[in-house]
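Okay, handing you the structure first.
Heads up, one of the protein chains got dropped from this complex, but the rest are sitting where they should.
And now, chain A:
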């Protein structure tokens, strides 16, 4: 994760550049993976990795949409902002790749990947696109916190019978 939380500084930029208010309640916006879960401690390692992977795959699609919206209609001149979204997108892709590799290494089933966005972006008004961008970046920041906790949980000391293979020596410990 490069020591920083992807999406955090981008969220601030997004709020500032688009005249939004960080206190807006965006709970009703759907189609963005939410990090909060009530059964966090009960999840198996495979479930944890699967949820993370699916979330970051979804963020890849969402960030691409946001980038396209910013370029084409919201901030066509703000190349620095586009670049910072691009940089977050790159980190997210890298993380998704690592998670996928990890699942293969641990012999967990890698879930099927959905390549389409959850909803059609074309019908949206511009204000909704702004809010959606903010929601995506906020949730991404939340997910990065959750992922750190998930991966810590995965790399915890192995208890007898917990993980059957030598693969318990996770690369994550590095």
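Following the convention adopted for this analysis, a residue touches a chain if its C-beta (ideal position, glycine included) is under 8 Å from a C-beta of that chain, and two chains touch if they have at least 3 such contacts; residues count from 1.
By definition in this document, contacts and distances are computed from a predicted model.
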item	value
Missing subunit (named according to UniProt) among the choices "E2 ubiquitin-conjugating protein mms2", "C2H2-type domain-containing protein", "pyridoxal kinase" or "Cytokine receptor-like factor 1 isoform X1"	"Cytokine receptor-like factor 1 isoform X1"
Which residue of A:28, A:41 or A:109 touches the chain not shown here	A:28
Hidden partner chain, residues of chain A it touches	17-21, 24-25, 28-30, 74-78, 119, 125-128, 130-131
